[in-house]
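Quick one: this structure, given as structure tokens, is what I'll be asking you about.
For this depiction, one protein chain was excluded, whereas all remaining protein chains were kept in their positions.
Letters A and B name the chains as they come in the text, with residue numbers starting at 1 for each one.
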Amino acid sequence: MTALETLQASKPAPAGQKRPPRKVRVLTADDWWSLLGSLFSSFALVIIAYEHILDGSGTLGFLASWYMAFLIIYGCVVAITSPRHFVVERLVTATLYIAAALVLFALGTTVVFTFGKGWHAFVHLNFFTHDMSGVSLTAPLNQGGILHAIVGSVIEVAIAVAVSLPLGIGTAVYMSEVGGRGSGLVRTVVEAMTALPEILAGLFVYVTLIVDFGLPKSGLAVSVAMAVTMVPIMARASEVALRVVPNGLREASSALGASHWKTVYKVVLPSARAGLATAAILGTARGIGETAIPLLVSGASSFMNFNPIVNPMNSLPLFIYTAYLTGEPPAIARAFGAASVLLAMVLALFVATRVISRNKGVTR
Amino acid sequence: MTQAGGGSPQAVGLQPRLPQDLVPGLEPTDRIFHGAATVVGMSVLAITGAIGLFLGYQSIPTLHHYGLHFFTQVEWQPELNKIGIAAVLVGTFEVALVAMAVAFPLALMLALFITDYAPTRVKSWLVSAVDLMAAVPSIIYGLWGFFLLQPHAIKLARWLSQYFGWFPLFHVDTDANAAVWQQSRYTSSAFIAGLAVAMMAIPLACAVMRAVFDQAPLGEREAAMALGGTRFGVVKTVVLPFAKGGIIGGTMLALGRALGETAAVLIIISPAYEIKARILEAGTQTVSALIAANFGNATASQLKALLTAGFVLFLITLAVNTGAAVFIRRSRSGAGTEI
Partner (left out) sequence: MRTGFAEPDARPSADLLHASSQAFNKVTERAEPRRPGARVDAVEVSAWFGQVKVLDDVTLSMPAATVTALIGPSGCGKSTFLRILNRMHESVPGAQLAGEVHLNGDDIYAPGHRVTLVRKRIGMVFQKPNPFPAMSIANNVTAGLALTNVRVSRSERADLVEECLLRAGLWNEVRDRLERAGATLSGGQQQRLCIARALAVGPEVLLMDEPCSALDPSSTRRIEETIAELSAQVTIVIVTHNMQQAARVSQQAAFFLAEQGSPGGIVESGPTAQLFDNPSDIRTADYVHGRFG
């Protein structure tokens, strides 16, 4: 009998049954106990030692001390049964998990804290239905509301996107599809302008339109400054989206006799639709949260204003800042309420990008 | 039948044909299309370029007037005609460097975690969480930093100044060992502003690093695994050497953002115009906060001075961003990365 037959004879397969998949890389009991034991013992050690021996104070210091103690204890425990490189591996893995948890925790506290502190303002329905005309920022919360700021933000961003999206996509089409000698220069300058801090865009509009030209502070000025920051970002993100479209599609379209314009309009742009939409939405999310621009070129008005050209127009970030500046609790509560609305809007835009990517089957 | 350099028919066998210039003519619709696209591209170029030039142009009178003193004058007191951005520049860098000192390790570890350690089901959620972190407006981080983080962070600052106060960076001009310690000496510092700005720097750096880590060649990864390498061994041997350019580039990109940050800094710091290394101590100023705080009641010349400060900031962020792009493009990982 060959070795193979010997083996098969010794382990007959169950009649008609195939083996099911098995679990591999199961963490043994030893692994779990090492980890949990180290976590608890380092925690206990630091609790006892913290206030007395280390003379530290505050949560942050405690967490840092706990982490150090955990590393030392866990390292020793793993070293009992494993070679050195495995100890390193375990410690690095633990550290990475902790780092990721820390960052996510910070993000989580930001979101929860904002919504939590904004709650006091939410419970009053007038917060969403009134503006602040005739009401001081420090008045009790059952008066006034931020409707004017919400409307202002929406109008300003809408105009900014309406201007910057075509310009951004158009520039991207120029750089990616038309090309030519000038496109390199355009690309360089566009990339350079993505480095422009938003406050300088605001300052530019302030100095030129408002001081030099004497135009009043208005929502339109905010839109213009926003567009100045949004165009380079949208142009670059759109160019990336266009570049990802496979060249084979363009060639196939040309081979069918389509003009360049038809190719771009009917083949390339639709293929890049998801990427372009994502670029637009991310630009919008960026614009809606900008504070420095409205601070410089629009006024913190308290009344509702649908007209972007005349009269100051308040917006959510500006409202938050001016309310914060007063330092009074009711105003702070309003500030957090407005911050919650702003955060909710950004979250909604963000979910929209996820939905779009998933629908088009785009993977990151 | 064209004669492309071949001459008369009987010379065809003797002379080689020269290449012909093929100039495809454009259809009328395409001519309009190309023209329109060029117009758009050129106008965007013109507008964005004009802004940069405008800022530079506006800076000339100020620099002419104050000369190099603009960069060495520490105080900003327009009524005394003392205008200079020395302290402001130092403060800007202090806040940005604190932010990067916190953001760089966290972004690197988070990016490694997402690409190499996270379970597959969780990976896309983590990527979304990082993108969400980037989308949160900076004023919200400012509120978070001021109201939630600051009470905790000042205790950490006090501990640092207690035990490491001999090092100039961590020294604070107050008695850290007093039973009732002066909290107000630790609030509104560059340190706390840096922590809030770090929340904006982390997702930016992490996104670039993650994109680069994902491109580490699978063949090399498998070779390291087949040799018996642990996960960290694979990372150390294959991923990190490959991603060096992306790591540096992503960090510089985040640094550029940190330098120009306005809203969070405005909320947290209390303005102070002195060059000091004591980042834990209350009081600092950055260029963007300077502009935001002073534009309202500035005379024409003060406004130009603010513009000059802004122009200097723009040059710095431009240099940092360009450096980042160069690092990313030149590196092995650069070919396919979009920043």
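The working rule: contacts are C-beta pairs under 8 Å (C-beta built on N, C-alpha and C of every residue); 3 or more make two chains touch, one makes a residue touch a chain.
Given the structure is predicted, the values throughout are model-derived calculations rather than measurements.
Touch, as defined at the top, links the missing chain to these shown chains in the whole complex: A, B.
Of the candidate positions A:T59, A:T81, A:N307 or A:N359, contact with the hidden chain is made by A:T81. Summarising the interface, chain A meets the missing chain with residues 2-4, 7-8, 11, 13, 18-22, 24-26, 28, 30, 79-86, 88. Residues of chain B that touch the chain left out of view are 120, 217, 219-220, 222-230, 233-234, 237-238, 241-242, 332.
Methods note: only the chains that are shown with their structure count from here on.
Distance between chain A and chain B, defined via averaged C-alpha coordinates, is recorded as 16 Å.
Of all residues in chain A, those touching chain B in their complex are 55-61, 64, 85-86, 88-89, 92-93, 95-97, 99-100, 102-104, 106-107, 109-111, 113-114, 117, 166-167, 170-171, 173-175, 177-178, 180, 182-183, 185-186, 189-201, 203-204, 206-208, 211, 228, 231-232, 235, 240, 259-262, 264, 282, 285-286, 288-292, 295-296, 317, 320-321, 324, 335-336, 339, 342-343, 346-347, 349-350, 353-354, 364. Here chain B touches chain A in the complex through residues 26-27, 29-30, 32-34, 36-38, 40-45, 47-49, 51-52, 54-55, 58, 105-106, 109-110, 112-114, 117-118, 124, 126-129, 131-133, 135-141, 143-144, 147-148, 152-153, 155-156, 158-159, 162, 199, 202, 230-233, 256, 259-263, 266-267, 288, 291-292, 295, 300, 303, 306-307, 310, 313-314, 317-318, 320-322, 325, 338, going by the rule given at the top.
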